[in-house]
Every structure is written in structure tokens, then in C-alpha cells.
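Have a look at the structure below, then the notes.
Complex shown without one protein chain; remaining protein chains in place.
Just so it is clear, A and B label the chains in written order, and each chain counts residues from 1 on its own.
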Amino acid sequence: MSFVTVTGLTKSYGAVRAVDDFSFEVKQGEIYALVGPDGAGKTTIIRTLCNLVRSDKGSAFIDGLDVSRQFEAIKSRLGYMPQTFSLYPDLSVEENLRFYGGIHGVVGKRFRDKTEVLYGFSNLKPFASRRAGKLSGGMKQKLALSCALIYDPKLLLLDEPTTGVDPLSRQQFWKILLDLKRQGVTIIVSTPYMDEVARADRACFVFEGRKLVEDRSETLSNRFDGRLYFLDMAPSVKLVDGLNDLPGIDARRFGSGLHLYLAREDAIENYSAMLTALGVDTTDVKEIRPNLEDCFIQFMEQTS
Amino acid sequence: MILSVAGKMPMRSIRFLALKELYHILRDPRSLAIAIAMPLLMTFLYGYAVSLDINNVVISVIDYDQTAESRQLIDYYYRSTYFGPADYEPDRSDPEGILRRGDAIAILTIKSGLATALENGQEFELGLLIDGSDNTLAAAVQGYSEGVVNSYLMDRMPPGMKMPGISISNQVLFNPDLESSHFFVPGLLAIILMMISALLTSITIAREKETGTMEQLLTAPVSPMAILIGKIIPYIFLAFLDGALILVLARILFDIPFAGSGLLLVGFGLIYVSAALSIGILISSLVKTQQVAMMLALIMTMLPSVMLSGFIFQIKNMPTFLKIISDIVPAKFFLIVIRGILLKGAGIQTLGIQAVYLLILMTILIIIAALKFKTKVD
Partner (left out) sequence: MNNHAVEINDLSCHFGSFKAVDRISLTVEQGEIFGFLGANGAGKTTAIRMLCGLLIPSGGGGQVAGFDILKQSEEIKKNIGYMSQKFSLYPDLTGRENLNFYGAAYGLDKKQILARTEELSNRLQLAEFIDRPTLSLPVGWRQRLALAASLLHKPKILFLDEPTGGVDPVFRRKFWQILYQLAEEGVTIFVTTHYMDEAAYCQRISVMHRGQIILRGKPYDLIEQHRAANLEELFIDLIRGRENADA
């Protein structure tokens, strides 16, 4: 039994189809990532689950309850973190917590106990009386998460929680999410960072309102159809052109060298002579694992 | 739609919402300035605008006394910088016509017997007919006219002698409501309360939209009605604080009386402020940013409250369609209420009809505001 079930979700804004026949299911205690660039439709999907957007077509159920009809009952099980920092900047850390606790009925001893626990993982206690607007990016994210967690929701909807946050803070943030998952919290998170797929249980690539592909995160990057090599050599226009002239090789400048894309059944060894002719030292060529960006692009090209 | 969930009101949530709102008010210098400084400033400005000096107002004199004394009094009028003579002799048979044509702003009538009365120290009454269509000017003409007569008497009478009782019987044409120069300041209360209440509520909701916190509130287990009520409560208090400040200031600076019941004023104030706050909520559902909310609130409240409420311009002189529009301006009714209570000591018997109108307006505004309040972000 899935905790969240979205079926055939469709939403247009004028002529733009923001979400197009989108379906997915998330099991209880699972972390599910919606991965895609800005404008892919991730926010609309999450907002639909929060009943903040009325879909044109399709349905969404949370814990067996219909989002569009039984949202009042869902509210207490739902923690939502919008994309933009959405706390009161003129209220202190503690006041924000107290407010969100208060409107969810968490007061008195329960509030104090819960706050201690949240301070425990967020390390925000020394900043309890600091105004939220004066916190650093990473601390803001942690406070926002704390506010969403103060009433023990069963489902967390996080819309790009780590955008603009440095890698270190992102990692700490994900550690908290993994802890929550262990406690049985279901988490749906959207992100533009391809590498965050690895931290989720399952992920789907979202592009132009559609689902490109969905898989367990550890197998997703293996779905790249082809082989990728890195040639560690200062690239000149002549070299790039020369490589691209070879049938079967797609060469692109990348970083300090070049990426060479080959078909799955092909191998760089088949090109040794030609590479040497171009002045490439074949020992400089190493096969590397295609990253998720490569996968994403491939799926994008396949669908369009 | 949100009315349907208004049934159960979680008092605790409302308390937290109201408390949070109070923090916002106290910590935002801008809204504090709007809430406190602006009303005071407006009271000063408008209050003093009332007592603005007048200059060479044309006054016609019909002199039935025709004595040295009456001519001397006329001379006092014309020698003052406040009044000047009309270009030609007025038509005695039609004094109203003079005012209607705008040939003069006021007509002073001196009955025969002035000289005798002065001689014998008797009571005497001068007649002053004033064009009341500009009630500020009319009020000033009354005041300055009294001043001229007084200075005439002071100069004439040797010190120590008993002053003859010369009074002026003022009659204001076209605007019989004009009672005193205290006309303006009570009206200010109506305008400021409307403006401040609508302005601050519209800003506060727009701000929640800007910061994205509205999304959080809408997904929290609080009904939209509770959100609105929690937001409104602090502003009701703030509006009443403003009201009290203005009344105190009016008393100190302009000596405005408070003839009627304070409780009645509070009751009316509550209805009026609720209507104003609903307008604020309505505005904020239509806009996305604080800036636009602020502009819209000023246009939607200040303009009608000043222009179409009878604050400056008499409604009875307006074209019919403006009269009709004025019926949906809450300030129009509250203006009558506040002037009645402060100046005349009017009670609920005389203000009953205003109470009905205001209650109807408030109810309609609250319903519209609640219906328009968006629970979706798109």
C-alpha cells in the first residue's frame, strides 16, 4: 500500500502545460526525489499535494485520503517546506518554532521537549534568540525543516530544500532526512541537483512536466546507454573536430580535457590507431562512470 | 468557500496567529510609522488647515441703520485683511441670489437701532448670511466676523464701561449642518481609521505572500477563517489605539468636545473598523506585493472617504451617480455618527439608521473578503 499515490496529474497555466499526465507512488518511509531543472514542473507537483494548486486532471491521495476533498484531515500529517525561505524573518528562531508549534497544537511541555530534540540535530540552540532573517543559508534551511517537523508529520514535502546551500550544509541536511526516514517518515523532495538522486531511495527525472524515467537511485545511473571516456589532454579546436570526425565518437570539451561518448557495445580500443594519428596518447584516455547529468540528457533526447 | 469551515474556531491557533502579528507590528518600523505617526501627522495637518487664515473674503453689507456707528462697523470689516467689499451695491430684495451667484461669500445685515443700542448698552443682533458650500471657509467667516465685531466694540468702549451685548445671528445657506469650526477634526477620525485599518491588513497579508509563509499557513491545520481572525485582532486594537490618540489630540489641540457616549462610539467603531479591515483583506487577495497593496489600499479607502463621505464636499450637492456611490462608502455613515456623538451628544435613537447601514456594509464586506480570500497559490 502506497502512502502517496498520484495518478495522471495534469495542470496547465494558459498555454503552458506545467505538469503533463504525471503519476507516481511513494511507499511509507521512503525518500522519493523529483529531479529536474527549473521550470520542469516539480513545484507544481508538490503544491498540488499541498492542495495549494488545483489540478486540471488526475488525482492525488495521501495516506488514503483524497487531497482535493479531504485536505483538512491531511493537514496534520503533512509537513511542507516551500521553495523560497518561508519563515518570518522578523521573528527569532525560537519564536518561529513556537508559532508553528502553536498553530499545530504543540504547546507547553510537548513543545519544550520537541524543541530540544530539534535543536539537537539542527545545532540551532545557540541561535535561539536570533532573528530568522539573520541566519545563514544552511541554518535557515535547518530552521525551516525544524518548523515543519515540530508536529511530527508523517509526510514531508520538500521543494528544493537545498538550492543555494553549500555542499557541506546539503550533506548535513540529507543526514537529517535519512534519520527521519528511519523513524518512518515518508519524504518527497524536489531538487535541481542531479547528484542528490544518490541519496534518495527512488528518484524520477522530471522534464517539461513529464516523467522521463523513474528508478531506484542506485540503478538509475547505470541506465546510461553507452560508454564514457575522459581524455586528459588540453583540447584544441583541431583535436575536438578531429575526434568528432571519427564515426562512433562524440567528443566534447569538458573541464581540463575531453569527454568521449561511445556506444555501449563499442570500446575505445577500437580507435587506438586513429587516436594516435590525432596525437593522442592513448594512456591518457580512461573510462569513467557516466554521471546522472549524462543520463538525464540521454533520456531527454530520447523523449523529445 | 472558506465560510464553510468557519464552524470550529481553534482559539489557540488564533491566539498564536494574533501574537505573531503583534511581533510583526512591533518589529517593523515602517508599519509602526504608518500606524502611529501618520494618523498624528494627518490630525495636525488637517486640524490646522481648518484654522487657516482667510484673506479678503467678499462680504456685502445691507445697512438699515445708516448711522455713523453702523458705517464705522462696516469700515472695521473692510479695513481688516479678512474681508473686502463687493464691487457693487447688493440687491437687497434677493440676498440668497447674491450668494448663489457667488457675488459675495457672506451678507451682513445691520438692522436699524445699532446706534441706539450701543448708546444704551442694550442687546443687539447682527445678521450674517453665509454661503456654506465651502464649509471650511464658512466656518472661518463666522469666526473672523465675530473677531471683527469684538475689536470694534473694544476700541469704541472706554475701559471700564459695560460692554453692550452685540451678537451675530449666523445663518448658513446651502449647508445648514455647518455648526462650528469643529466640523473637520472628528471627520478625520473616520478617514484615518478606515485608511490605517485597510492599509495595514492589506500589507500584512501581502507580506505573507511575499515571504511564502502564506503557503505554510494554508497547509497548517488552521482554517482560513482562523488565519483571518488571528490577523485582524491586533489591528482592531491598533485602530482603537489610533482612534484614542486622535481624540486626545483633538481635545488638546482643537478643543473638540466629547458630548455623547463613549461606549456607543466604541460600538460603532468596532463595526466600522471591521468593515475597513475587510476591505484590507479584499485588497490583499487581489495583489501579490506589499507595494501594490499599499497603493491600492490608499486609493480604495482614502479617496472615497475624503471625497464621497461628506468630509469635505456636501453629498447633497453631488450629481446623482456620486450620491449612489457614496452610499457604499462606510465613512459617510461613520462621519455622521462621530460628528453626532462628539459634537451633539447624539444617542442610538438618532443614529439607529447609520447603525443599520454600517452593519449591512460590514456584513457584505466581510462576506466578499472571505469569499475572495485565496486558499490556492495560482
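Everything that follows uses one rule, which is that contacts are C-beta pairs under 8 Å (C-beta built on N, C-alpha and C of every residue); 3 or more make two chains touch, one makes a residue touch a chain.
Keep in mind that what you see is a predicted model, and the values were worked out from it rather than measured.
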Omitted chain's touching partners, listed by label: A
Hidden partner chain, touching residue among A:1, A:15 or A:237: A:237
Residue among A:48, A:146 or A:169 touching the omitted chain: A:169
Touch list for chain A against the chain that is not drawn: 36-40, 136-138, 163-169, 171, 192-195, 207, 230, 232, 235-237, 252-257, 291, 293, 296-297, 300-301
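Methods note: only the chains that are shown with their structure count from here on.
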Distance between chain centroids, defined by C-alpha means - chain A, chain B (Å): 58
Chain A residues touching chain B - in the complex, by the definition given at the top: 13, 47, 50-54, 72, 75-76, 78, 80, 82-91, 95, 98-100, 102-105, 107, 147
Residue ranges of chain B touching chain A (in the complex, touch as defined): 5, 10, 12-13, 15-17, 19-20, 23-24, 27-28, 211-213, 215-223, 375-378
